[in-house]
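Excluded from the complex is one protein chain; the other protein chains are retained at their positions.
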Amino acid sequence: MTLGSFLTNIINIMAKYWQVFLLRGIGYTLLLSIIAVAGGAFFGSIFALLKRSRIVVFKAIISAIVSVVRGTPMLLQLYIGVFVFPMIIPKLASLPYIYSVTIVLIINSSAYVSEIIRSGIEAVDPGQMEAARSLGLTQHTAMLSIVLPQAIKNILPALGNEFIMVVKETSLASTFFVGELMTSYLLVKGNTYLTMECLFIVGVLYFALTFILSKGLAAWERRMKAHA
Amino acid sequence: MLEVNGIYKNFGDLQVLKGVHLNVEKGEVVSIIGVSGSGKSTLLRCMNLLEEPTFGEVWMEGRLMTPVDPYLHEDVIRASNTFKKLVADGMNDTDAIHKIKDEDLLKEKRKGAEGAEYAALMQKIYDENHIDINLGRQKMGMVFQNFNLFNNKTVKENITLAPVKIGKQRLKAAKKRGEKTVKTPADIEAEANARAMQLLERIGLQDKADVYPSTLSGGQRQRVAIIRALAMDPDVMLFDEPTSALDPEMVGEVLDLIKDLVRSGMTSVIVTHEMGFAKEVSDRVIFMHDGVIAEEGTPDQVFNHTKNPRCKEFLSKVLY
Partner (left out) sequence: MKKILALALAAVMVFAFAACGSSKDSGTADNPAAAYDKYAKEFKTDGKSGTLTVALSPDFAPMEFYDIAKQGDDAIVGFDVLLAKYLAQELDMTLALKPMSFDACQAAVQTGNVDIAISGFSWTVERAENYELSDWYVAGDNETQQSIICLKENAGKFTKPEDFKGYKIGYQGASLQQVLVGETFGDMPDVDTSYVFVDLGTAVEALKAKQVDFLAVAHGNGESIMANDSNIDFTGFDFEVDDIYKNNVCLLQKGNTELLEKVNAALAKALSNDYYSGWYDASKVYAGVSTLDELGFDDEGNKITE
């Protein structure tokens, strides 16, 4: 394999399959990532709240979910989501796999985000909560007016990193051909048998995506710091 | 006015407080001294329940802030099944009460297991005396070693936050009860702002009203923390080593403000390492050792005439 033929192949592949990579692949990768992180932020917050609550059952359930999600490979979670969830929720069986895959991505992201939120809250000096409580404010008010606003400054940058992680993690969803970038790779590779060329293309695209995202996040963080 | 009764505090297996009784009278200034780890800060934090006492009761102005501790009420002990059984087995009343207290016979059982009479009495005492913990805390100002100003709020917001939030809560509650309210939320904010500026002027920091705490010096921060507590018009102030985290040149300005307060008649409990200061301002000095009050009396009694060997040793080390 010479460099010349490698580059020619890439140009030929892109000429024929650019839509598969740029439209479908990147489109679905971003869509899945955004839904996963947005859902993860929502349910992750609920997870974090439940875990801090005094109800032991909730605490145990959430801890179990978080431990299992963090302690098992994403691929395995996807298999379970696609093949076991429909046994529990029959409605899923008639829907395309992307629904089950999305649910798994959201649960996965929720587990990580709940840990991000938990550590973000714990990183706030406990003296802040004590001072608020000592003035007679309720736990609720103290949390909302004092602790959470400070925790968010720790949480948001980590949430950005989670988003970048999820962009890469979605690649495993290609096991079920949901259409994201890695699926594009599988499809085009399956048609052309030009593995390295296709890998190179999706590699460049993944890098471009995460690079742009991390630069954007860094700029946004700087702005936030300047306003603090 | 502020009374702690039979306070025990365990952190896991570690017993930090081992039965402390203390009654602070209105207008009284009580200093608590002792080596680190003697439990003096924990005692102070138990007073406004930042630490929940393991056993014992905290009473603020005649209202109970903690759950009822059965061992502090002889009639409750007498109502218990355990007591009745001991007496039925032939033990006399006094011995039975002592045995129950000494062997902690009531703690391990669930509420219902001591009989209906016991449970009803516990509930009655609670219902008659209990005050919401937040209401109790609103009557107590707390000043921390590390200031604990709210980092995300300006100096003025630090001072007005609690009065505004709590003022509005009260307003809402009053409306819910169907009472006529004269004040509006805007009034509450305006009042809190005016009061904050007045307090800031008192400590000469009115020009710092709109800056964030991170731009202030340690002494300035602690003075703001003190007036933040004052903004709630507390009946008693709790100072937890208020000068320990300060650079030496800033200790004076904070102590001057506390002296000022104390002289104006503010009831205060001060945990401190500043012996000169304690001697000067206190009505009563308490020396804590190993979780109990080892010595207490007037400054003269404690600093000059103590018989307690631990106290002597401590004072000889800190007073040169």
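Labels A and B are assigned to the chains in the order they are written; within every chain, residues are numbered from 1.
One rule holds in what follows: a residue touches a chain if its C-beta (ideal position, glycine included) is under 8 Å from a C-beta of that chain, and two chains touch if they have at least 3 such contacts.
These figures come from a predicted structure and were not determined experimentally.
Novice: I'd like to know which visible chains would be in contact with the absent chain if the whole complex were considered.
Specialist: Contacts of the unshown chain, counting the full complex: A.
Novice: Which of these touches the unseen chain: A:A38, A:A123 or A:M196?
Specialist: Of the candidates A:A38, A:A123 or A:M196, A:M196 is in touch with the missing chain.
Novice: Using the touch definition from the top, which of A:A38, A:I89, A:A123 or A:I212 touches the missing chain?
Specialist: Touches the omitted chain: A:I212.
Novice: Check the options A:V82, A:V124, A:L137 or A:L181 and report the residue that touches the missing chain.
Specialist: Per the contact definition at the top, the residue touching the missing chain is A:V82.
Novice: Contact with the hidden chain only, please: which subunit A residues?
Specialist: 1, 5, 16-17, 19-20, 22-24, 26-27, 30, 79, 82-84, 86-87, 93-94, 97, 174-177, 186-187, 189-196, 198, 212, 216, 219-220, 223
Note that in this section only the chains that are shown with their structure count from here on.
Novice: Within their complex, state which residues of subunit B touch subunit A.
Specialist: 48, 50, 134-138, 140-142, 144, 146, 148-153, 161-162, 165-166, 225, 228-229, 232
Novice: In their complex, what parts of subunit A are in touch with subunit B?
Specialist: Within the complex, subunit A contacts subunit B at residues 125, 127-128, 130-138, 141, 145-146, 149-150.
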